[in-house]
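One structure coming up, written as structure tokens, with questions to follow.
Every protein chain except one is present and positioned as in the full complex.
Up next is chain A:
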Amino acid sequence: MSHNDTIPLYQSSQSDIDEIENMMSNNGFQSNPGSVLPARPPSPTRPSIPVSSSSSPFVQSNLPPLPPPSSSAAAPKVTPVPAPPPPSSGFGSAPNTLTEPVWDTVKRDLARIVSNLKLVVFPNPNREDPGKALRDWDLWGPFFFIVFLGLTLSWSASVKKSEVFAVAFALLAAGAVILTLNVLLLGGHIIFFQSLSLLGYCLFPLDVGAVICMLKDNVILKMIVVTVTLAWSSWAAYPFMSAAVNPRRKALALYPVFLMYVSVGFLIIAID
């Protein structure tokens, strides 16, 4: 019996080490005699978040006309619904989003841009709960809108096109950052990137106004269009910014936003 006492102990600890080594050299599990295999846990950092609500920092994944690289052929085709891929995928039991085809990623992010735009700029019931509305922030929409506005202004300008573009882009980008810092310094609760995203999406009406002004050169028309779109932009930005700060400081947070959009509006009117 004493003989049997010591040997199993040695064997099973050795098989423990063997087993860990096997896992590390990914030979999969081998059933060593006399050892109890632990249940295989899911992969270390598998998030338990449904794919539809995953958002990504900054550039997130999104660019309107990006052709999926042919490497998508290497990844297995999964159904359009992002369900967990079958184990026959190249990565075994990997988490959802790591093995989805590229086209799925593109579609998911495009859908996110559109939904963010609708949430921010158009009337919808979620506006009353601003924190929830832009939960899935992304910066692609704002990037596209800022560049588009700069290009439109630059196109409309007859002289100094480059300066106009550079000024418009720098004004909007720096303005968004400074406005966010303003809210934070006023003791408000807002996430930096969320606010950048919001201010960028609220540029959409001004983009529309700039395109109209580019097409028609009548000053009166320009002023009307700019006023309307300016009001629309401010209306879009109002609930989010005001909810973020102390009620007594609402005006302090909102006034600079309004000021920035007014200056962009002047830029649109003044360009000829």
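Assorted remarks:
Keep in mind that, in the parts below, a residue touches a chain if its C-beta (ideal position, glycine included) is under 8 Å from a C-beta of that chain, and two chains touch if they have at least 3 such contacts; residues count from 1.
The criterion applied here is as follows: contacts and distances are computed from a predicted model.
Only one chain is not pictured, and the protein name UniProt records for it, out of "Golgi apparatus membrane protein TVP23", "Pre-mRNA-splicing factor 38", "T-complex protein 1 subunit beta" or "IBH1-like N-terminal domain-containing protein", is "Golgi apparatus membrane protein TVP23".
From the options A:K118, A:K161 or A:K250, the residue with contact to the chain not on display is A:K161.
Residue A:A170 is the one among A:A170, A:L185 or A:L221 that touches the chain missing from this view. Per the touch definition above, the residue from A:L117, A:V147 or A:V211 contacting the chain not shown is A:V147.
Residues of chain A that touch the chain left out of the display are 4-5, 8-9, 12-13, 16, 19-20, 23-26, 28, 35-36, 38, 41, 43-47, 49, 53-63, 66, 69-71, 74-75, 91-95, 97-99, 102, 105, 131, 135-137, 140, 143, 147, 150-151, 154, 161-162, 165-166, 169-170, 189, 191-194.
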